[in-house]
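Missing here: one protein chain of the complex. Every other protein chain is in place.
What follows is subunit A.
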Amino acid sequence: MIKTGNFSKLIKSTSQVVSNSYKTSNKAAVIGKKDVTQPPTLLLTNGNLAKSLPTGNFYVCSGPGVTTQVRFAHTDINVPDWSSYRRQDKKSTESEDTRKNFTYLIAGAGTVGGAYAAKSVVTHFISSMSASADVLAMAKIEVKLSDIPEGKSVTFKWRGKPLFIRHRTGSEISTEQGVPLSQLRDPESDSQRTQKPEWLVVIGVCTHLGCVPIANAGDFGGYYCPCHGSHYDASGRIRKGPAPLNLEVPTYVFADDGSLVVG
């Protein structure tokens, strides 16, 4: 057993002030307390943010009385200070139209260039489909009418086909104009087939099977096809024989200098 009485000698203490000659002097230097703990980090950089986020194995307690909220960095970030990047003297609304105009001007220039390029390409391909210069040069024929005497039919080559130009006499004109349309297989009046009554312009291809008729022959004094015996009159109309249609009249104009342009 331990009895307190046994310890009483040891517990007993003395309280006695012994005077000495030393005087308490003022402290000469104060050593400040060192900061042992780190100050809380400001979450301004990626590194600091990453340190503040939970790492490692991550356990979530859940239950009625336990909050499961995990605070990610959304609302509690201090907005970084961009003031050194900002222009203090200008407002963005003042230069808004200028900046928009610049952007739209660049886009507009691109549009113009693109439209020009597209138009050039399309024109290039379409123009390749049009007739070439040598074809166009052969497409028309010009005939000097003063070289054709009255009552004569002259043959020319036009677009690979024979072309008859006939300088008709007065009797031929009156005969053809007097033919009643009821007598004709392909009813066309003489005035429909000629621009000037003295000049008959027809393509010299028989409408039956494409032979070339002979001028000033046949029963009607016009053209006669030797292949199957079609008779055309002096207006190029079918009067007798197998051909179904009149000789074709091409488009032609009388030029001012006494010449005829066919085509």
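Convention: a residue touches a chain if its C-beta (ideal position, glycine included) is under 8 Å from a C-beta of that chain, and two chains touch if they have at least 3 such contacts; residues count from 1.
Going forward, contacts and distances are computed from a predicted model.
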| query | Missing chain's UniProt protein name, "DNA sliding clamp PCNA", "non-specific serine/threonine protein kinase", "DDB1- and CUL4-associated factor 13" or "Complex III subunit 9"? | reply | "Complex III subunit 9"
| Residue among A:K119, A:K157 or A:K196 touching the omitted chain | A:K119
| Hidden partner chain, touching residue among A:K100, A:K140, A:K196 or A:H228 | A:K100
| task | Could I get the residues of subunit A that touch the absent chain, sorted low to high? | result | 94, 97-98, 100-101, 104, 108, 111-113, 115-116, 119
